[in-house]
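Written below as structure tokens is the structure these notes are about.
Excluded from the complex is one protein chain; the other protein chains are retained at their positions.
Take a look at chain A:
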Amino acid sequence: MSSPVDATSNPGQAATPSPPAVPTRRNTELLMLAFAAILVTIANVLVEANQEQELSTQLLYNGAAFLALFGIAHLAVRKWAPYADPLILPFAALLNGVGLIAIYRIDLADAAADPDHGYLVNRQIGWMVISVVLFVLILAFVKDHRLLARFGYTCGFVGLIALALPGFLPASMSSAGGAKIWIRIGGAGIQPGEFAKILLMIFFASFLVSKRDLFTVAGRRFLGMDFPRMRDMAPMLLAWAASVGVLVFERDLGTSLLFFGLVLVMIYVATERVSWVVIGLSLFAIGCVIAYPLFNHLRVRVLNWMDPLGRLDATDGDSFQLVQSLFGLGTGGIFGTGLGSGRPTLIPAAETDFIISAIGEEIGFVGVAAVLLLYLLLVMRGLRTALAVRDSFGKLLASGLAFIIGLQVFIVVGGATRLIPSTGITAPFLSYGGSSLLANYILVALLLLISHAARKPQPPSKPRPQQAPLAEAHTEMVARPT
């Protein structure tokens, strides 16, 4: 396990006559995808029926786009990662489909209020097309996730630059909604942070794997806990501090929280030492206490979190958005108002950060719980991949990829439902937004590659000559050295 390169995965071995029969389960995947498509289409019909009272061609377009795109993605998996986990892609597809429905539904409401309002869902489908192309390219060209380990430092470097870039751009090109996280040229814009997330994850995984032996051997005991030597961790901590610092500077609280948690977990998985989590959380607590009086936007969010209903008219940044989200969820109740029958557009940013509230209003607690379980299952399949894969880099990367989905869901849904102070990040696959969607499809492609490596049948080891146990071995005459 400590060796990053596994000698048994030589492609030439595939030709050997009798590989053990491991089912690829690609047909399971296809079936699940078809199921997801049916669910999405039914939901789409419900939205249309409740909103328009008639079925439009947009319905066919949405359905066809969904089927075609995931059909292509499925074929790519069939070709380049045939042994990959059959559930990961359908989970992502279903979440993406639910997101499409929600965005389309919000579009209809916006279009009803303002006929000039464009359909965001068509742009989202456009982003899906690009995402799936990228997804296919990654499967086709990366083939083996261990290749990525070689580019660890490069990834880290590029990731940091991408993360920091918006901070140096003029506000007109980088700022939106209080956070400075965009690179916008002309009409199009991307959030480089979404991609930096994955690049830095690759860096952290490769770095931690290469230094892994040092953590477990060198170190000292203090207060009953084992602490690795600081100098072993320095580059890593530096990159971490830089990314969190940059994000705080760019006022992107959600993403900085995301990075913080991600790195903590990756270090914990690599070192197997709880001490790092304890240190990390202590530092986090100290950081919060220091930051609270310094950052006004942070303070406003905490105040709104503590008393949302009382701060509806607060002049220093009211709780309107959070309260609308709570009103929507509360009005929806257990079973929701029905798809297309709620008023999700009352929540500002309903199609991005607060999409879960828009969904929760119309399909109720039952529906949101189902969406959350989908996320949980997706994370669990990712972590299962981490357990199953044999190389340490794969284990670490898969853990990071899976965990970041779970953490991101916790931060965004927790923020929209007043479990934690709200911070602006997107819900993976659900929210409207090109960068987020692209990054998450890259993430899924990587998970599928790792999972393919994990489940691919081991080529039979070369039959060793039958040897008698040592004790029964006969003695041999050895030529006397001359």
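Some notes on this structure:
We adopt the following convention: contacts are C-beta pairs under 8 Å (C-beta built on N, C-alpha and C of every residue); 3 or more make two chains touch, one makes a residue touch a chain; residues count from 1.
Heads up, the rule we're going with is that contacts and distances are computed from a predicted model.
According to its UniProt record, the chain left out of view corresponds to "Cell division protein FtsI/penicillin-binding protein 2" among "DNA modification/repair radical SAM protein", "Sugar kinase", "Na+/H+ antiporter subunit C" or "Cell division protein FtsI/penicillin-binding protein 2". Of the options A:A73, A:L326 or A:A445, the residue whose C-beta touches the omitted chain is A:L326.
From the options A:I202, A:L346 or A:A454, the residue with contact to the unseen chain in the full assembly is A:L346.
Summary of contacts with the chain left out: across A:L59, A:L257, A:L298 or A:V368, the touching residue is A:V368. If you put the hidden chain back, the residue from A:V248, A:L339 or A:V379 that touches it is A:V379.
For chain A, the residues in touch with the chain missing from this view are 49, 112-113, 265, 268-270, 272, 309, 312, 323, 326-334, 337, 342-343, 346, 360-361, 364-365, 368-369, 372-373, 375-376, 379-380, 383, 386-387, 392, 395-396, 399, 402-403, 406-407, 409-410, 413-414, 417-419.
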